[in-house]
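Heads up, one of the protein chains got dropped from this complex, but the rest are sitting where they should.
Moving on to subunit A:
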């Protein structure tokens, strides 16, 4: 099979804040340009093979959720193209587009906000099946019960509302809802970070069981390097909207090439005491994506920063057979 299963090619996603009235007047008077766009995802290329688990790691606000939303088609990219099974998804229409949307499913970060509070579990999980008539009417219930059982929920819960469940159970409902439409690619956006630590492992195990049973492909976003190392085939490290290093999990964790990855991985041992969200292995703050530092965005925090780092942005280049990094320490030539 030569076609890539899933690919983001030079994908960017900008957010432009709506200018206030005063800003609009100032702009109209020609004093300043329009407000700068926030580059939540900046020129990312990522290829994912069928059956693979790719971990995506980065600090809060670096654009992981935005990347996940672009991949699943919830947000259109501002630039670049998303390919599913070799076809650019912007060209898909009608049935083909629906097929892409359904085959590439998302599991959300917040198990409280991601379930419609006014729908019962049974309705919620079977909704897409019913609306798109994916299965005959009389089989919707059967399929719904099937996926609920698969994620370990009691079938007696079908008629309950989401608020009657704990976070872990809600996340299972979210997984069941995604599985109901038989996806082949799950984009999991920090699916356990909102859960109690004691529940996290159970839900991670559920993800792995489901993957094995259904032969799914995962893009697994996480704060937790321990989890990512444990479950991923390959790992991508993201910083300020860009992928700064990507490689096989074993290699990357053993010998990180990018100074940012090195700092992250160095911080793992202390992760024994890790708490959710506390993920600041580095000194200094994440710069604003509204005005990223020139050159290498990491240079204000990098201990290896060189003069060139302040001026020239390092491209993501292959540094060994299965590894790429975006750092001047690893660029063989200075050409950009």
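Everything below uses one rule, namely that a residue touches a chain if its C-beta (ideal position, glycine included) is under 8 Å from a C-beta of that chain, and two chains touch if they have at least 3 such contacts; residues count from 1.
Keep in mind that, in the parts below, contacts and distances are computed from a predicted model.
Between the names "Chemotaxis protein CheA", "ABC transporter permease", "Nitric oxide reductase subunit B" or "CO dehydrogenase/acetyl-CoA synthase delta subunit, TIM barrel", the one given in UniProt for the chain missing from this structure view is "ABC transporter permease".
Across the entire complex, the residue among A:115, A:158, A:192 or A:219 in touch with the chain not shown is A:115.
From the options A:23, A:45 or A:202, the residue with contact to the chain not on display is A:202. Within the set A:39, A:64, A:143 or A:177, the residue that contacts the chain not displayed is A:177.
Among A:61, A:80, A:146 or A:167, only A:167 touches the chain that is left out of the view. Against the chain not displayed here, subunit A makes contact via residues 69, 72-74, 97-98, 101-102, 105-106, 108-110, 113-119, 127-128, 131-132, 152-154, 163-169, 174, 177, 181, 196, 198-199, 202.
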